[in-house]
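A protein chain is absent from this complex, but the other protein chains hold their places.
Here is subunit A:
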Amino acid sequence: MRAINIKPSRPLAVFLTVLPFVLVFIAYAIGSDIRLTANPSDKLLPAPSTIWDTAVRLTTEGDRRSGRILFWHDTWASLKRLALGIGISASLGLVIGLMIGLLPLARSFLAQFVAVLSMIPPLALLPILFIVFGLGELSKVVLIVIGTLPFIIRDLSQRTIEVPQELLVKAQTLGASSWVITLRVALPQVMPRLIQAVRLSLGPAWLFLIAAEAIAADLGLGYRIFLVRRYLAMDVILTYVIWITILAFLMDWTLRAMSRKLFPWAEEGL
């Protein structure tokens, strides 16, 4: 039988899905164990049990000075920046993408400009943002917007252009104005794609968020990781990294579920 035709049964599929996670965990546990038996005060690979204890301590015990549980404050601060940045990118990207896709005038005016803009490495702009917008929230949000917006615009304008010409002509024969065509034909057709684009942008968005927080912040997941790096607190760093991964995964999963629920007519992707 050809390899492309061999499909796993349900239990096997579940087993295969879980397997890499288990393997990585075992590999880490073994590595950590080897180092710790050689040197009990080794900080590089803390034992899984130590990480667990740290995680419990971080999420339940307040800070010695302020009494606040910094873990949740960090999470909240980072999520706020991320949501704001991605939210602005998605809204602007949708509007500009639809305009470029539907209006030949806007296409001539903006398409090449956006293509050039998207070539600017956003991190190179970070110093400028700090100078212009200060070290506060604004510069971090703007960095996320700058980092994700060009991709969303290009993706959505491409998708809008791909809406079959037949549908646009059909809508015109039913008396639809440009506005109604945008609202009732193009917008619903690109909405699933917008969610897809946001999902793909989440990775870069986290990257820009953590970079900005690492350089200038007094709260946030990225700030904390780079702060405790000085004390080689691997257990704290790993807890935060795992937490960020879980958050990112949950966002991705939620967006996918939302897309399936809201747009049942769209074909399913990954």
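Following the convention adopted for this analysis, contacts are C-beta pairs under 8 Å (C-beta built on N, C-alpha and C of every residue); 3 or more make two chains touch, one makes a residue touch a chain; residues count from 1.
Definition applied: contacts and distances are computed from a predicted model.
When the unshown chain is looked up in UniProt, the name that turns up among "NitT/TauT family transport system ATP-binding protein", "Acetolactate synthase", "Sarcosine oxidase subunit delta" or "Nitrite reductase (NADH) small subunit" is "NitT/TauT family transport system ATP-binding protein".
Residue A:Ala171 is the one among A:Ala171, A:Leu194 or A:Ala217 that touches the chain not shown. Annotation: of A:Ser32, A:Thr75 or A:Gln189, A:Gln189 touches the absent chain (contact as defined above). Contact between subunit A and the absent chain runs through residues 164, 166-167, 169-177, 179-180, 183-185, 188-189, 263-266.
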